[in-house]
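Removed from the display is one protein chain of the complex; every other protein chain stays in position.
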Amino acid sequence: MSVFMDLNIIAIADKAKLQSTIETAAHLGYSTVAINYVVEGQQKKQLIPKPQPVAELFEKFPIVQGKSRPIKVLNRLTVVVTDASHFRLANAYKDFDILAVFPKTEKLFHAACMTYDVDIICIAATEKQPFHCKRSPVNGAIERGVHFEISYTAAIRDSTMKKYTIANAINLMTTCKGKNVIVASGAEAPLEMRGPYDIANLGLVFGLSEGDAKAAVSTNCRSVVLHGETRATALGIIHTMKRPQPPSEQPEEETPAAKKAKTETD
Amino acid sequence: MEEKSASYERVVYKNPSEYHYMKIHLVLENADTSISAEEFKYLIISGLKDLYGEVGAAIPFDVLTFDQTALSAILRVFNSGLVKLWSALTLTGSYANKPCAFRVTQVSPFLLALSGNSREMEV
Partner (left out) sequence: MSPDLGKCSRSLLTCEKSNFLNEQSRHEVHVSRHCFNYKISLLLPECEVLPVRVENVIHNFSSYYLVRDLPVYKFLEEKWLATVVKKGSFYALSCKTRIDEDNVCALLPSGQLILSLDKDTYEHLGLEGRPSLYSHKKVMRYVVSVDLTNKSLVPGTKRYQQVLLCLKERVMLRSDFLLTTCHPGADKDGALHNLLSQYTYEECRPTLHSQTLKNLFCPSLHHSDLRGKGLSCTPNQFLEWLGAVNLNISCDNSAVSFLSTYMCPEPRAPVSQSVLCTVTGLIPPKDVCRLLKELRCYFAEPNFAAWVSLTVHGFVDCPVSWGAAEHGFFKGGENLYNFVCFKNQDYWLYKATGSEDACPP
C-alpha cells in the first residue's frame, strides 16, 4: 500500500476553516489531500476558476500524524456536466493537479468513461444515480486508468443520503468489481473527515473487498495523482538522469530493478 | 510441596478471540458538552440503528471503559459485529443536533494489544 490520501476536500471561502480541515486530515494520517473546486454547468464564456496557490495556504504545513513530513496539498477541479458543451478541452484545466468530472446523464457518463481526458469520475452521493453504470463504459474507464470516486460526507450529514451513497456505491461495485475505486471525504469541515482505517472499513459496506477498500484510500489515489501528472503534460513525463555506474558492468547477483519508467501509473 | 512438571505441549489457535476491541474517542464541536457513559452508548446504538435498523441496534457490544473528560472509550464487540459497529461509528455525524465525529485509534482482536501500541510512542 502507499500513503493515505483524501483527494476531495471542498474549497471553501473560509480560509481558517479550510486550514482546520486540512490540519485534521494531517492529524488523521493523510499524507496528501486535494482541495476540490467545483464548477457547475458552465457555459463557454464563463471563466474557469483559478486555484489558490497552495503555498499561500499555510506558513508552515501541518505534520502528518506519526511521521516527520508535512502534508502535501494539491488542487483539483470537478466539472459538473449536464450538457456535453460543459466539458472543454483538457488544456483549459491545466492549472489543476487533478481533474474530475461529475456526469449527470447516462450519455455523459459514457462519454466521460470513454473519451474525456480526466482523472476521476464522480459517483452521485446526494441522489439516486439516475442511470446504470454499464459494464462497457466502466471497463473503458478502467482501461484508460480513470478512477471512480465515492465521497462519504453526504452519508455522514443525512440519513437519506446514507442510503443513496451506499446504494450507488454497491451498484458501481457490481460492475467494476472493486477496481479503480477511490473513496474520499468531500468534507467542508473538520468533523466531516474520517480516518483512513475508518474508510478502509467503510469500504466493505460499499461492497469492496478488504484489500480493495484499503487501496481505495491509498494505492488507487496514488494512481490518480500520477494520472493527473501525465495528463498535465499530455505526453507523460520521461525522466532520465545520468548516473555514475558501478565500477564493473559484469552481471552481478543483484540485478538493478530500476528499469521501469517513472511514469508508470498502473 | 513441589508438583511434578508436565511435558512439552503446544497448540495453535486460528482466530482465537471471539471479540474485537476498539479504542475510540468522541470529538464534539463544543468541547464543554458533558456526556455520560450511558448517553455515549446510546449514541453508538442509535448510529447502529440508523445504518442497520432494528437488527443493527441489537448488535451486542460492551463499553469496557469510558473516560468522561477525554470522551474516550474501549469497546468490545463480537467479531461478527465489528464491521457494522465500526461503520456505524464512522457514519455517526451528530450528537444532540451538533456535529460530532468518532475517532478510532486502534482496533485489535487482542485486548492486550490495546495496552501496548507503539504508534502512541512519542519521539
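Each chain carries a letter (A and B) given by its place in the written order, and its residues are counted from 1.
Note that in this section a contact is a pair of C-beta atoms (placed from the backbone, for glycine too) under 8 Å apart; a residue touches a chain by one contact, two chains touch by 3 or more.
The structure presented is a predicted model; accordingly, all values stated were derived computationally and were not measured.
Chemist: Among A:Lys50, A:Lys67, A:Arg88 or A:Lys163, which residue is in touch with the absent chain?
Modeler: A:Lys67
Chemist: Residues on chain A that touch the omitted chain in the whole complex?
Modeler: Residues of chain A in contact with the hidden chain: 1-4, 31, 66-68, 170, 173-174, 197, 200-201, 204-205, 207-212, 214-215, 218-219, 243-244, 246-248, 252-260, 266.
Chemist: Counting contacts across the full complex, list the positions on chain B that touch the omitted chain.
Modeler: 2-6, 8-21, 37-38, 41, 62-66, 74, 76, 79-84, 106-119, 121, 123
Convention: only the chains that are shown with their structure count from here on.
Chemist: In angstrom, rounded to a whole number, how far apart do the mean CA points of chain A and chain B lie?
Modeler: One centre to the other, that is 30 Å.
Chemist: Would you pull the chain A residues touching chain B in the complex into a rising list?
Modeler: Residues of chain A touching chain B: 28, 66, 152, 155-157, 159, 162, 189-195, 197-199, 201-202, 204-205.
Chemist: Mind listing the chain B positions that touch chain A in their complex?
Modeler: Chain B residues touching chain A: 27, 29, 50-51, 83, 86-87, 89-93, 99-101, 103-104, 107, 119.
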